[in-house]
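Dropping a structure here in structure tokens format, bear with me for questions.
A single protein chain has been omitted; all remaining protein chains appear in their positions.
Letters are used for the chains, namely A, B and C, taken in the order the chains are written, and counting of residues starts over at 1 for each.
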Amino acid sequence: MSRDRGSRLLGEGIIKGLAETARNFFGSYVSKQRLTTVQYPEERIPQDESFRNFPFLVYDGSDPEAGLRCVSCQICEKECPPKCIFIEKSKDKKPDAVGKPQFYPTVFDIDVSVCMSCQICVEVCPFEAIKMDVKYDYPTESRFAALLFDKHQLTKSNDYYHQIHPTEASAVDAALAAEREAAATKAAAAAAKAAAAKPAATAGAPGTATASAATSTVTPPSDTTAGEPR
Amino acid sequence: MTTAWAPITEPNATETPSLGQPAPRPAVPVTSDSALAEQYLEISMGPQHPSTHGVFRMNVVLDGERVIQLKPVFGYLHRNHEKIAETESYLGNMPYTDRLDYICSITNNWAYALAVEKLGGIEVPERAEYIRVITGELTRLQNHACLLGFLLQDMGASGTPLMYAFREREKVLDLFESLTGARMMCNYLRFGGCRVDLPAGWLDRAKAFLAEFPRFLDEFERLLVDNEILMERTQNVGVLSRELAVSSAISGPMARASGLNYDIRKADTYSIYSRFSFRVPLGHHGDVYDRYMIRFLEMHESVKILEQAMRDIPAGPIQNPAVKARLFRPKPGEAYGRIESPKGELGFYLISDGSGIPYRYRVRPPSLINLTVLEDLCLGRNVADVIAILGSVDIVMGEVDR
Amino acid sequence: MTQTPDQVFVILKHWLLGYVPTSVHAIASAVLSILPLMVVFPLLFAITTLLERKGLGRIQNRLGPNRTGPMGLWQPLADGIKSLTKEDIVPFTADHIVHFLAPVLLVVAAFLAYAVLPVGRNMVLVNLNAGVLFFFAVGSVVELAVFMAGWSSRSKYSMLGAMRAIAQMISYEVPLVLASVVVIMQAGSLSTVDIVERQATYTGIFPHWYVFTPWGFLGFILFMIAATAESNRSPFDLPEGESEIIAGYYIEYSGFKFALFFLGEYLGMFATSGIAITLFLGGWSAPLSVLTFIPSWAWFFLKLLTLICMFIWVRGTLPRLRMDQLMNFAWEFILPMALFNMVIAGLWRFMNPGAVRWFVCAFLILVPMFVLSALLKRKKKLQLRTYSFAE
Partner (left out) sequence: MELEILKSEIEAAIPDCRLEIVPNPAPSAQHSLRVAPEHGLAVAFFLRDSCQFDFCTNVTGVDWPAKELTEKIKVKQLVDGEEKEVDQVRKTTVPGSLEAVYHLYSVERGLGPLPLRMRTTDRESGVHLPSLTSVWRSAEFQEREIYDLYGIVFDGHPDLRRILMWDGFEDHPMRRDYVEPDDYEYEPTAHDEVLARAKEHAAKANTV
């Protein structure tokens, strides 16, 4: 874009600049595009659906303790770049959504003053147990203790998750539902096979064996790194 | 009551400076010791200074208003990014690269991803390459707009061009927020592709933004490009010769303003830049005005690239399935990958010893290396020019100090 | 005394004087004249700070202050209270007496300049027959106050700012005076009241303002450029170049002294634009003969507000000049044009009136303007650059 122009009066560029600011001055009364102020506390820019801030733990159903998806496999604790997640695993197990006994975290702290909401934990979690929240204003009185969110402050229901990230939540639910069906069909197939094998193995207490056989033959959970769906 | 100008007494050199005391100042050439002797005024511009673009300090020795000696001082924002990188996994380093040049976070991610892909020999699917070009060029647009605003703010135009530039930048950041989830800390690219596909309607919003971006460029040009005061303040100020530019590896718009035809998108083509037709503007004088205009013309070129990229972006996967993000262990070896970031040549040099953690992780910071010639450009000029020249170098302290 | 609304303040003053015993008559009349000026112009200063921030905001696509009061109306009050309550820090090595006196001297000098300003029909504080001379004499005291501030705060940045301020103000004082000499030549008197009287007559509905003559228009432009420099306003705000030397000579001031500096600067701006109105825009006279029913003081303040908006508009647009460019511009462009303008005014005076005179003078002004601007351009090698493109 080369432009050549003879020598002009000294002030011509300045006058053009002044005309430009005048257009913006009068434009600001007319067009919305030239007045970009948003009165923050009263008006707020509508938040985009994929906005992310600090993480939170998802639980299905109504009871936060029982429906917690997190099985405290501590992958997110290892992968978190600024190391701001602290998990302590439970001794006993509780049945998860599919009914399989899994560990659960007795302590799940996230130090929000260190977390940079980079969502690496969401990416590496194999159980869709941790998702990104959208709430960003957490006024607290002390810098360290109050900003260390414990499990109760972090757990939020799945329909809250549907509220803030609708498309992502429905995709996650679809994937989980598919997984559960696969697990259920495999369990049913295993039960059927066990039932077929049992009559061949003549006697044996039918009732309790099939029940325990059904649950135990379902793919035994490997304690540390579970299979990775993604 | 002392009427004569009593110089502030020097802390005697013997006592070691405690943390509160300033370090004993370097010997300032004082011609003779009589009270009326000609003394040089030694001021420190920064680290708290309205126009040093962050915590950057210059020890300037002035003779009246003319600069005799200018020593830059770095390190106020030094977090030892490379030491942290030697304790994090490859994936864990990606969010930290956003914090290098915190104005263009996606191009930082791109440079790191490119280096790791060279290290691991990873291909990137078509659609991911197009998304990378689109987000990279959008980053260039908002970085150049941002810089022109700051440069004019340094030269006294009280906020008006800066506000116009930021009005446009906000639109780009909104696009990034809806794509990656965060406005400035995108953490969006992965080794072998991107993290999330374009949400529905994102491409149309991007096209709408692109349609009216040239209007901002024309407005900016009418506002100031022909302005006599700006021309007087910037023409023939801080001239950088082509030989000095090559010898001190100056890269980016600052080098092209001195006529050095070295744009990495063309010279060392990476990704799919060979498919787009765009031109590289070159200046002939290498002064602050040329650096201002080159960035201005580069915005026009970026708009052209974006139009072509948005027109023929294919459907398809956005992530190379073979690459496991979490337990990624490249084979031992080393690789140096570089891209044309808005500030210059941003390179990553990675040495891997086969484990999941990089053995050596080095960032080639364009801002720091472009500052090598700051003293050569500023010698003999006066204080107002030092600020204009520093503004035209376009530094971001996150990248300079790492 | 014809229309009462025009003379309402004069009548009010005389009515009040009636209650005062004749012994203190002189002092009371002086106080009754000074007091309204001491109230009106600081009030105008308050309004201007709000106008400036709202105007700059609108230029920059934003709203400007609107939180304090309906349209941000109480913002000046808030600023005043803030500056009163802020702690007044004086650097330890500062020269305390001179440090304290600088803002006081600045404000006193600024107020003195209003003595000769004809705010309305026979509403002038003191009708000196050398009014303009008095104005420029008092105007130069401001430089002294500025240098006192810079020198006494013993800080390097304030020292740089003070040096710059002195150089700039002195080099723009000369063209300021020369641009006004043209009007004095034409009006034949130094008294501001006579100058306004001479411009208040009309032919048909058009007034005899000097700005409508070619030399008057050029004089007005030169005067306004020099006035911007004199009051350290935008393209020439080098003494307090925020991006370079942070705040120049008043960097070491805080609290009310800092507010006093602003008051002094704005009062100086009103005074110089007041004199510009008196010399070129016909003081308090109405722009059209049919509009004389509006009181004369209203016209003065209306013109003052338009000039203030011009200052704000220029501040929102232009970047800052560098020190040596500022000086070259003063000595190599403004001064020669002002001298040339005096020659043209002389020619205008001795040619018989009519269209011929108009075109000759106008032509004789445009020629040197182009020559000088081309000369200045070539010396600085300013040109629009072309850029090559590599494929």
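Heads up, the rule we're going with is that a contact is a pair of C-beta atoms (placed from the backbone, for glycine too) under 8 Å apart; a residue touches a chain by one contact, two chains touch by 3 or more.
Everything numeric in this text was worked out from a predicted model, so none of it was measured.
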{"item": "Residue of B:G92, B:G156, B:P330 or B:G398 in touch with the missing chain, whole complex considered", "value": "B:P330"}
{"item": "Which residue of A:D109, A:E123 or A:E179 touches the chain not shown here", "value": "A:D109"}
{"item": "In chain B, positions touching the absent partner", "value": "17, 23, 74-75, 78, 80, 82-83, 118-121, 244, 246-251, 260, 262, 267-268, 330-338, 345, 347, 349, 351-352, 360, 362, 364, 368-369, 371-373, 401-402"}
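Here, only the chains that are shown with their structure count from here on.
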{"item": "Chain with minimal offset from the mean of all protein Cα atoms", "value": "B"}
{"item": "Pair of chains joined by the greatest number of C-beta pairs in contact", "value": "B-C"}
{"item": "Euclidean distance of C-alpha centroids - chain A vs chain B, Å", "value": "33"}
{"item": "Chain centre separation in whole Å, for chain C relative to chain B (CA means)", "value": "43"}
{"item": "CA centroid of chain A to CA centroid of chain C, Å", "value": "62"}
{"item": "Interface hub residues of chain C, defined as touching at least two other chains", "value": "59-62, 316-318, 384, 387"}
{"item": "Interface hub residues of chain B, defined as touching at least two other chains", "value": "160, 164, 167, 223-224, 226-231, 297"}
{"item": "List of chain A residues in touch with chain B within their complex", "value": "1, 10-14, 16-17, 19-21, 24, 36, 48-52, 75, 79-81, 116-120, 123-124, 132, 167, 228"}
{"item": "Chain C partner contacts - residues on chain B that touch it in the complex", "value": "1, 3, 6, 8, 41, 43, 49-51, 65, 152-160, 163-164, 167, 223-224, 226-233, 235-236, 261, 263, 266, 279-285, 289-290, 293-294, 297, 382-385, 387"}
{"item": "Contacting residues of chain B [partner chain A, same complex]", "value": "88-89, 91-96, 98, 160, 164, 167, 170, 174, 177-182, 185, 187, 195-196, 199, 219, 222-231, 297, 300, 325-326"}
